[in-house]
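Shown here: the complex without one of its protein chains, the others still in place.
Residue numbering begins at 1 within each chain, and the chains themselves are lettered A, B and C in the order written.
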Amino acid sequence: MSLDKNAIAEQIAADIPPGSYVNLGIGQPTLVADHLAAGSGVVLHTENGMLNMGPAAAGDEVDPDLINAGKIPVTELPGSAYFHHADSFAMMRGGHLDVCVLGAFQVSAGGDLANWHTGEPDAIPAVGGAMDLAIGARSVYVMMTLFTKDGSAKLVPSCTYPLTGVGCVDRVYTDLATFLITGDGVVVRDTFGISFDELASRLDVPLLRP
Amino acid sequence: MSLDKNAIAEQIAADIPPGSYVNLGIGQPTLVADHLAAGSGVVLHTENGMLNMGPAAAGDEVDPDLINAGKIPVTELPGSAYFHHADSFAMMRGGHLDVCVLGAFQVSAGGDLANWHTGEPDAIPAVGGAMDLAIGARSVYVMMTLFTKDGSAKLVPSCTYPLTGVGCVDRVYTDLATFLITGDGVVVRDTFGISFDELASRLDVPLLRP
Amino acid sequence: MTARFFETAGEAVADIRDGSTVLVGGFGMAGMPVQLIDALIAQGAGDLTIVSNNAGNGDTGLAALLAQGRVRKVVCSFPRQTDSWVFDGLYRAGKIELEVVPQGNLAERMRAAGAGIGAFYSPTAVGTPLAEGKETREIDGRTYLLEYPVRGDVALIGAHRCDGLGNLVYRKTARNFGPVMATAAALVVVQVDEIVDTGSLDPEAVVTPSIYVDRVVRI
Partner (left out) sequence: MTARFFETAGEAVADIRDGSTVLVGGFGMAGMPVQLIDALIAQGAGDLTIVSNNAGNGDTGLAALLAQGRVRKVVCSFPRQTDSWVFDGLYRAGKIELEVVPQGNLAERMRAAGAGIGAFYSPTAVGTPLAEGKETREIDGRTYLLEYPVRGDVALIGAHRCDGLGNLVYRKTARNFGPVMATAAALVVVQVDEIVDTGSLDPEAVVTPSIYVDRVVRI
């Protein structure tokens, strides 16, 4: 059976080594936090200047001065640290984060990422920290559905949307399969409710068995 | 009468506007601190990561973790702040210090500074923060004797010693005169125990009257 | 020069001139210098370039300044938000310029301005549309883009506490762009929640040393 977004998040969470420093981007990737094992020791980074961010704030915990990159009120865990934006992005761009998890419009077979702009001429461009994260983290995991609502594949020979980063994606976690982007090509690590052959027939990207 | 080093320091201290942020380098310029008026509000910077440094530490005040750029134990004043070396030099190089006071081997008529290296072939080069200070502070004051022990002028048409910075010196405070380095040339602001004409005859630099 | 303290936000921004580049702190509402922006709106300066992470939300603050036609150009990382209708309208009508800058480049370019760096090679945005027109260079096998400093005539920032000299501390993620912008502008105006005695802030915990602070107003 194909995975729902929580099940994808669970897959990702299981693959993050204990003690990792991780940035979960904004939107769906933040679900990964809910599936990290208790005691995993994973430390979450938020681009707006904090390490060891805790879960979303509820009720009295809400503090307008304590928000995540998606501007949602969050909490702090013991051992958290605050820093300014240049330090936060130096941390990101300097290759100190072990993992980041990002959403995507498209990922290419070579690991190019498109997740910031639809390319439509009247769309207002807005990039935030996506390009910094894409090139900065040691491992970049993408979390997305494998096909758009109209059935187009999002894992593609080369991206048609404007790029966020070149050759930066390491793994693609989707509802139907988990892909490893390797020097040899795209490896299908797991499939969910679909066979390797059916997957291969629906994608325009050469696939390798694990 | 010519000035001794304390009298030169007094001249400099009198010219530093109240509330200035000032770096006094190492060696003789640190004497300037002793002549700042009480309540001048001058805030001293030390390159090794501190603002609002206090006087030298004595007795029980000595703390090996609290030293100045000359590695002499110092004290902190209310309102001091500590920061790391990159932040300290960013402050300096970014033009945020109002004044720095440096010693010199030579200053040229165009404001070039030579204060880090005698140029002797067997001398071990050592620059510390001198080049950063020279180009970083808004106003660079030099404190020196006007002539070497063997009678050579230290205010020269162009420096023969290796340079620390180009066109960076604004004022030269010496035992015999105070000079302003201006776009029009070298202005003699004050003389001490010497006439303008005698000064002009002993220097190889065209001098302007104030 | 040590900081000056003002009674009102209006006095603290009174001399901001037409055509100024104004760095505005905050990420979302955290750290947003709301009262200083309101004072700038009341003050009247126009033809402004605003450098901030976002381009205004709802109908207040930066959005209100934009709505008055006072802003010629916005430099930001993320102008498109669910409630950024004022910016959206001006942009689609061709009434405002936009320079989109990756958030890390935005922060680093302001740091460069504050640190005396002439330009730097950044790893971000290589091979993307935001690399267009930028000089590239390969260093140790990796490609970089040349990025220049972003400098302000004025910075408007929010902080938590200030001592009598002008040393600042922030609160939690409201710190964000404040400390960087404080280094990057010719005139730094800060609104603070609280003014405390000089000597009562821990010198180890000061985030923005007083050297960067020109004007302070308590809100």
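Here is the rule we go by: a contact is a pair of C-beta atoms (placed from the backbone, for glycine too) under 8 Å apart; a residue touches a chain by one contact, two chains touch by 3 or more.
In this text the structure is predicted, and so the values were computed from the model without any measurement.
Q: Which visible chains touch the chain that is not shown?
A: Within the full complex, the chain left out of view touches A, B, C.
Q: Based on the whole complex, identify which of C:115, C:150, C:182 or C:213 touches the chain you can't see.
A: Residue touching the absent chain, from the options given: C:115.
Q: I'm checking contacts with the chain that's been left out. Which of A:39, A:59 or A:78 qualifies?
A: A:78
Q: Using the definition of touch stated at the top, determine which of B:5, B:117 or B:202 touches the missing chain.
A: Touches the omitted chain: B:117.
Q: To test your reading of the contact rule: which positions on chain C touch the chain that is missing from view?
A: Within chain C, the residues that touch the unshown chain are 108, 112, 115-123, 137, 139-140, 142, 144, 148, 169-172, 202-205, 207.
Q: For chain A, which residues reach the chain that was dropped from this view?
A: So the residues of chain A touching the unseen chain are 17, 19-21, 41, 43, 45, 51-52, 76, 78-83, 89-91, 93-98, 136.
Q: Given the full complex, what residues of chain B touch the hidden partner chain?
A: 46-50, 63-68, 71, 76, 82-86, 88-90, 92-93, 112, 117, 122-132, 135-136, 162-166
One rule holds in what follows: only the chains that are shown with their structure count from here on.
Q: By that same contact rule, can you tell me which chains touch chain B and chain C alike?
A: For chain B paired with chain C, there are no chains in contact with each.
Q: Can you identify the chain nearest the overall CA centroid, using each chain's own CA centroid?
A: C
Q: Where the CA atoms of chain B average out and where those of chain C average out, how many Å apart are those spots?
A: 34
Q: Based only on mean CA positions, could you tell me how far chain A sits from chain B in angstrom?
A: Distance between chain centres, rounded to whole Å: 53 Å.
Q: Check each residue of chain C and list the ones that touch at least two other chains.
A: Those would be 111.
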